[in-house]
Every structure is written in C-alpha cells, then in structure tokens.
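Contents: one structure, followed by commentary.
Only a single protein chain was left out; the remaining protein chains are all shown in position.
Chain IDs A and B follow the sequence of writing; residue 1 opens each chain.
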Amino acid sequence: MTEARFTGILYPALFGLAVLFVWQAVVVGFGVPAVLLPAPSDIAAKFAASLPLLWADFVQTVIRAVIPGWFIGSMAGFLTAILCDRIPFLRRGLLPLGNLVAALPIVGVAPIMVMWFGFDWQSKVAMVVVMTFFPMLVNAVAGLEASGHLERDLMRSYGASWWQTLVKLRLPAAMPFVFNALKINSTLAMIGAIVAEFFGTPIVGMGFRISTEVGRLGLDMVWAEIAVAAITGSAFYGLLVFMERRVTFWHPSYRT
Amino acid sequence: MSAAPAIAAPAPVKPEGHTLPVVVICVLIVLAWYIAAIPMNWVVTGPKAEAAGGGLANLLLFSWNEARPVIPAPHQIAVELWKSVFMVKPWMPKSLLFHGWVTLSSTLLGFVLGSLLGVVLAIAIVHLRFLAKSLMPWIIASQTIPILAIAPMLIVVLGSLGFTGLLPKSLISMYLCFFPVTIGMVKGLTSPETMQLNLMRTYNASRSQVLWKLRFPASVPFLFTSLKVAVAIALTGAIVGELPTGAVAGIGARLLQGSYYGQTVQIWAALFMGSFIAAGLVWLVGVAERLILKRMGARP
Partner (left out) sequence: MAGPVISARELSLVFQTSDQPVQALARVNLEVGEGDFVSFIGPSGCGKTTLLRVIADLEQATSGTITVNGMTPQEARLKRAYGYVFQAPALFPWRTVERNVGLPLEVMGLDDAAARVARNIELVNLKGFEQKFPWQLSGGMQQRVSIARALAFDPRLLLMDEPFGALDEIVRDKLNQQLLDLWRRTGKTVVFVTHSIPEAVFLSSKIVVMSPRPGRIIDVITTNFPVDRTLDIRETPEFLAVAHRVREGLKAGHSYED
C-alpha cells in the first residue's frame, strides 16, 4: 500500500476514533443523561441487542423502498434524457422545469404520496422515484452533451446513424455525469424513504422506528438506527464509487 | 492552430429559444392534470356525480371541485393560495404568509450559518493537508447519514435542553447546507492554475495574500453554484425540522396538519407556497451572482 493510501485511511480513522473517545468520555465523565445523549457503549449494546428489529426495519426501508425506488427513478430520468436528446423541443421545455423542480422541497410531496399509494412500501418507492428522477434527468442531459464536437464530426464522417453515435460515443462520454447523479440519488433515496415513513407506515421501517423511539425518548435505539442508516448509506455510496471507477476508468480525474 | 469556423446552416443562426417550449410543456402538464383528476377522484366523486343524475357535465363539475379530493384541480389550489395569502391578515395562523415566514426565517439563519461554516471549513481544508485527509472522508460520509431522519431526535433533544423554535430548525438547515458549500469552495479554492500560483510565488506572496488575491476571487463562481444548492436544501431542512414535534407554525407544520385532517387542498397549497419560496431564494442568489460576477469583470 502506498504511503498516500495508508495515510488516506489512517488519518480519518484516527479522527473518528478520537471523536468516539471524546464522546464516551464526555457522556460518562459529565454524567450526561441517556435521554439527552447516550454513550457510544450504550448505543453499541442496544445495537447488538436489537439485531432482529433493526434487520426488519432495514428490509422494509432499504430493500423494499430505497433500492427499487432509486433504480426506477434513475432509470426513468435517464430514459427521459435520451428522449429529450431525440426531441430537442422537449429538452428545451423540460430542462428549465427540471432545474426548477430540483430546487424545490420535494420532501413536501411525502404526505401526498402516502395518500395516493397507501401506508406501505409502495408510497415510499413513489417518494424515492420523485426525488431521484430530476437529478438524473439534469445530469444525464448534461452528460449527453459532453462528447466533444470533433468526435461527433468524426461519427458524422462515417455516416453513422443517431443510434450508433449514441451507443458508441455519447453514452460512454456521459457515464461520469450519470454516475454523479447515481451517487447523489443514493443519498436522496435514503432520505426520501425515511422521511416518507414519518407520514405513515406500517409498524416497521427505519423512519417509523426513529419517530416512535424519539417520542418514547429511547434515544439509544434512535442512534442504533442512525448507525444502520450511516453504514447502509456509506456502503451504497462506496459500491457506486467502485463501479464508477471500473466504468469511467478513462476519465482524467483518475490521473494525478 | 486555426480555429474551426462555427457550424452554421445557410439560414441565419438564431439562439435556441426556451420560452415557447417551456410554456407548451406547462400547458400540457396542466391539461394532463385536469384529465387525470377525473379517474383519480372517481372514488370520492363518482357516487356524488351519479346521485346528481350522472352525465359528463356533472362528472367534470364534481371531479374538479371536490372539497376532499385525491388530487385537487389546479384552480382549486390557486383559490386556496389566494385565500390564504390575500384574504387573511399576514400574522394570523391561517395565513400562508405567516407560515412561510416562520419557515423562511429558520431557512435564512441556517443558510447563513451553514455557508459561513462551509467557507471556513473549505479554507481550513485547503491550507491544512492533515485536516484535508482526516476530515474530508467524514464530511462525505456525513452526507450519507440521512440527516433529515435525525431531525426529529435533534429537535427533541434540543427541546429538552430548552432550545425551541428557531434555533434547532436552523441547525438542521445549517448541517444540510454546509456540505455543498464546502465541496464547492474546496473545488474553487484549488481551481487556480499552477502557472498563476507560481506567479504569486515569484512575488513571495504569503499564504494569506494568495488566499485573498487569487484563490478567493477564483472560487466565486463555484461559491455561487453551491449557494444555490445550499439555499434550496436549507429550506428543505427547515420544513422537515417542523415535522417531528408537531410544530404548529411553518410550511412543514401546515403539511402535517393537512395530512392529519385530510385537508388535501391545504397540503397542495402549502407545497406550492414552499416551492415559491424556494424558487424565489434561488432566484435571489442568482441575481446576487450576476451582479457580483459583473463587477468582477466576468464574461456575461
């Protein structure tokens, strides 16, 4: 392992451990009540003791809502971007709207999604789809424009069809932008699913658990759920970074 | 190298217009909305239309004017907005201006704090390599924690400590918006070319001089791009901050109330109000951006 990679892992790890240490010391040393801020040791204990419950919440929120919603929303945004490419009128009309919608508080549609799709995972999937559609649309459209005009002239000189130019040139050139959106969408998907659960859910799910445990002041359980959310989010993001590296290995950002 | 001439058709070259396509798409959306309202509201309005004697006219009338619809018609939302903004005194609890202001105040506070934090962090990261290596991964990881999910807990904890109202919500907004500002500013502060940095070295400029004379001006475009993202996210944070504790004031509170009492039109009106505020804030940042960039001599 090179020195850079070693310190790249060591420093953040040391920093994290230092924070945990200070946290534990402050809570124990100052006698901070657990209803205010539980110690890391308490959280770890609660985590270990609640594994079946945490797993059930994970399945409801992540497996049933986040992943399908992220996939459907991103795919829909991507296909719409290709459609916009084919029909310039659509692109000129939809893109300013897309930029506008991306700035709006989309979380606000959560109660409406619950009203339309019911309490169970379907409304959460709908919520995630709405949140992930526009970032992918905006990024994919930008990505489809990213191929250089010399390269496009080259394909023209071969008498290549629109489809051939799309598949051989513009899609590969768009991949950095597509992955940027996929990474952003992974965070948005987690947020969307959990917040949608605040508005109505069967008695399982990470958002449900957080809101009920907050009401009961069972903050160690809340932190345990947060830990699950953080681990899931990081793993999801990390997986995307790995795939991005494989697909866009050619991008200048990988060369120092 | 001689420059390749611009691609031009034999006809005069016009810049692509955006107004007409946007207007057309909006009109299509409104039309589709009205049409979709019919089947979507059928559950509630179908029986009523039948009872009134059936027929298309009755169906349309009931579908588009239902008090508790599955989806309100656009004019219903417009009427509700009008009522809540212009027909009520702005400080009354029924006024959307009142709720909008509550949310807006925590948004602005959180936005200012978060942006300052973001800039300070970025400057620290760029100048202290140790900090860059230990902090950046955690900052990125911090965004994978759905902070909006922790909002409830944060509000409750701070509430039991005696902090209620504006401050906890602003903290959520601040946490959400410091990240894009940090990332954008780091990019911007490191954007000057090596040649320009070398030039400053030949002047024996101090690090602080390089920061203020080169890095900071170079980062202004990046800063404004992130500020637009940050202000929108700060608003979202403020809204979500109102959800968990059953707050009675603010756009989020209004959404919650509408959801509890089945007041669909109220939900939609609150949503539109929040959207107008968001669009307005982003527009304001854009105006500031244009003014400042113009003074700095950037190309229009």
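Here is the rule we use: a residue touches a chain if its C-beta (ideal position, glycine included) is under 8 Å from a C-beta of that chain, and two chains touch if they have at least 3 such contacts.
Source: prediction; values computed, not measured.
Summary of contacts with the chain left out: across A:L154, A:I203 or A:A235, the touching residue is A:L154. Touching the chain that is not shown, out of A:G8, A:P96 or A:P172: A:P172 (per the contact rule at the top). Interface with the hidden chain, as seen from chain A, comprises residues 148, 150-151, 153-160, 164, 168-169, 172, 248-252, 255.
One rule holds in what follows: only the chains that are shown with their structure count from here on.
Centre-to-centre separation between chain A and chain B, using Cα means, comes to 18 Å. Of all the residues in chain B, the ones that touch chain A in their complex are 7, 16-18, 21-26, 40, 70-71, 130, 133-138, 140-141, 143-150, 152-153, 156-157, 160-161, 228, 232, 235-236, 239-240, 243-244, 251-252, 255-256, 258-259, 264, 267-268, 270-271, 274-275, 278-279, 282. Contact residues of chain A toward chain B in the complex are 7-8, 11-12, 14-16, 35-37, 88-94, 96-97, 100, 102-112, 114-116, 149, 186-187, 190-191, 194-195, 198-200, 206-207, 210-211, 214, 217, 219, 222, 225-226, 229-230, 233-234, 236-237.
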